[in-house]
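Missing here is one protein chain; the remaining ones are kept as they sit in the complex.
On to subunit A.
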């Protein structure tokens, strides 16, 4: 099927996410206005105006009431989705790199960059009642990251842990009751660009600059699978219905102009979750893919690229008919 091309950003896409029902698609880019789209037809529903620079990350809560965004203008903002109003703005010392609502959305977490003389820090805030008071309220918990900075973050099982991915390739699981490390593994050689949970939250996939994506157990951080490519992986997503993963990436933005789009470096690549074998590619972007997301029904996926486009691609029947040969018991 012809993909939907969502053209609403002036600059490279940084992160895209569906809400839980899958009717809305949120996108953040290096321009200052995150967008929300109808995922069904690609029509833009609105923009969230307020950030003063790059928006690095966004997350929507499970009830699709609030949106949290973090950006290079040293702020983390909360938005009301019904009206598109900016409810609260939390000033930080440096750029906000990652932000996420917890499972219950009673809490949210965000991390800041190590920059301008400030360390990399993790903040946990209370989001049970969202109003302007959040802007000034102290976080529930915050701690400093002394070694390499956090480049991606997800919430662990229930609201008890968070997992951070670091610039040096480490993965660390933190206990939120104490703010201490529970597990720490280093399976990646380079920066972890993205982490996404499986539908039930028991596993997550990492995308790393070391040209691999890896599947981990959320509670033990045990390495389960590895997917290898020939270029840095910027994002990886797990299919909610099939044992499939999709990987997207490409060269660093600065090398892009020297590469032909038709060289296949900017394809979204599909791997079997268990067999680690590639079985398909989707081309279309003319820059590296920065973020990928499966629709919650698993029948389409969206990709946002350095080229500023979001492409929503529905799967053909052939995708669902394709099976791998192995002995089923």
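Operating definition for what follows: a residue touches a chain if its C-beta (ideal position, glycine included) is under 8 Å from a C-beta of that chain, and two chains touch if they have at least 3 such contacts; residues count from 1.
Heads up, the rule we're going with is that contacts and distances are computed from a predicted model.
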{"item": "Protein that the absent chain corresponds to, by UniProt name, given \"28S ribosomal protein S30, mitochondrial\", \"Elongin-C\", \"Eukaryotic translation initiation factor 3 subunit B\" or \"ER membrane protein complex subunit 4\"", "value": "\"Eukaryotic translation initiation factor 3 subunit B\""}
{"item": "Listed residues A:10, A:131, A:147 or A:297, member touching the removed chain", "value": "A:297"}
{"item": "Of A:136, A:178, A:202 or A:314, the one touching the omitted chain in the full complex", "value": "A:202"}
{"item": "Residue ranges of subunit A at the interface with the undisplayed chain", "value": "20-21, 38, 40-41, 43, 62, 103-104, 106, 157-159, 199-200, 202-203, 217, 219, 224, 240-241, 260, 262-264, 273-276, 296-297, 324-329"}
